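In this view, the complex is presented without one of its protein chains, the others remaining in place.
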Amino acid sequence: MAYRWGMAIDLDKCTGCEACVTACHAENNIPSVAPEQAGRGRAMHWLRVERYYEGDFPNVRVKFRPVLCQQCDNAPCEAVCPTYASHQNEDGLNAQVYNRCIGTRYCANACPYNVRFFNFFNPEWPKPLHLQLNPDVSIREVGVMEKCTFCIQRIKAAKTAAKAENRAMVDGALQTACSQACPTTAIVFGDLNDPNSRVARLAHSPRGTKLLEDLGAEPKITYLQKQPWHESDAY
Amino acid sequence: MNAIYGLYSDPTTAQQALDNLRSAGLSDAEITVISSEPFEHFEFGHRDAKTAMPWIAAAAGLFGLVTTYYLLGLSQMSWPLKTSGMPIAPLWTNLIIIFEMTMLSAILATVITLLVTAGLPSRGGKLYDPEVSDGYILVGVENPSDAGSLERALAIDGARVKKT
Partner (left out) sequence: MNRTLTRPIADDLIRPLFQTSVWFYAIVLAAGTVVACGLAAWLYQMWNGIGVAGIRWPVFWGFYLVNFVFWIGISHAGTLISAILRLVDAGWRRPVTRCAEVITVFALMIGAMFPIIHLGRPWLAFWLFPYPSEREIWPNFRSPLAWDFFAINTYLTGSVLFLFLPMIPDFALVRDRSTGWRRRVYGALALGWRGTTRQWNRLESAMQIMAIAILPVAVSVHTIVSFDFSMANVPMWHSTIFGPYFVAGAIFSGIAALIIAMAVLRKTLRLENYLLPLHFENLGKLLLLMSILWAYFVFAERLTVWYGNEPHEMAVFWATQRGEFAPLYWTMVVCNFVIPFVLLSNVYTRTITGCVVASFGVVIGMWLERFLIIVPSLAHKQLPYSWGTYGPRPVEITIMAATFAAMVLLYALFSKFVPIISIWELKAGQLSTSTHPSAHASQASHDSHSLRAAAPEVRP
């Protein structure tokens, strides 16, 4: 059966440390923009940790929510791209084909999660920072849209290895950079089509919700958090 | 080329000249009427009015419609890429492009028909007098067989008759 990559993020475990963000930057050759450009809203955090504050001092609670491309089944970003740079691949991922992108930025406008980022300038890695680039991931030039790919380079490598060794994929062996870096194992990545995988079981958890579910984009990331029990929940 | 024609300053006289030429035994195809504006309220303005242009435009539009429908379907199915859960070749969205290409085909066919049937662009060598641009109407005959009798037919109210 075909793969269907998905994720479960446990918000009760997330501490907001942003190790996932750093790992994503390192793995995917995401350019760092200068402070002036970041101030102008050009920072490209494929995965960002949103902070929400509840209550007033001293009873303040902070809630963290890592937001990344939801790899929607009905992705609003796909149909609007005039050059098929954004489309759904055979694993159910929303593929961003850098070579086809001409930079109309319609996909970014159509994405309700604002998880698409644009290369406003040609990225630069002043020496010796160029040595830290991941050779498995291409560099994007100016005018090209990019976003979280669920570390498709790792997925491809794992699939190739499994095929070469004539075996099935082992759940948990393939990790995205963010799920690998997370110290609290809040991020779980795997194949939703494998009923025994952790992510497939967590996707059906009673603690699970989807972000902006009512928009109908059918995101593949399940957010787990303790649901408050209301009197009205009892029949 | 050999021609005889009269220049008239108003359409009523020009109509008279045309009728005179007809009673002199000439057919409509042999008579040339040239003016600097269309005279729709006069009979001579309606010569050569029959045209198949609307039908040609409609036919071209239909051709554009069918061609675009199949071209869209073919190109979309040649590499079916899934986007937003839509069908690979949705009729709703294809209709928009089909509509535009239908109209474009009709418009281009109209222009081409106009150029062909009006004889444009033409390199000249046909009967013409620049005084037409001053508002005169030219009524005349190319390669006349009997210039003398035609001269009488054309000379109305002291209008100028010229021979080339």
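So that you can tell them apart, the chains are marked A and B in the order they are listed, and the count of residues begins at 1 in each.
Convention: contacts are C-beta pairs under 8 Å (C-beta built on N, C-alpha and C of every residue); 3 or more make two chains touch, one makes a residue touch a chain.
These numbers come from a predicted model, not from an experiment.
Chemist: Specify the shown partners of the omitted chain in the complete complex.
Modeler: A, B
Chemist: Using the document's definition of touch, tell me which of A:F118, A:F150 or A:F189 contacts the absent chain.
Modeler: Reading the full complex, the residue touching the unseen chain is A:F118.
Chemist: Can you list where chain A touches the absent chain?
Modeler: 37, 40-43, 50-52, 67, 76, 79-84, 100-106, 108-110, 112-114, 117-122, 141-145, 211-212, 215, 217
Chemist: Touching the hidden chain in the full complex, which residues of chain B are there? Just list them.
Modeler: Within chain B, the residues touching the omitted chain are 9-12, 32-41, 44-49, 51, 53-54, 57, 71-72, 75-76, 78-79, 81, 83-84, 86, 90, 93-94, 96-97, 99-101, 103-104, 106-108, 110-111, 113-115, 117-124, 126-128, 130, 132-136.
Convention: only the chains that are shown with their structure count from here on.
Chemist: Touching chain B in the complex: which residues of chain A?
Modeler: Interface residues on the chain A side: 73-81, 84, 86-88, 218.
Chemist: List the residues on chain B that touch chain A in their complex, please.
Modeler: 81-86
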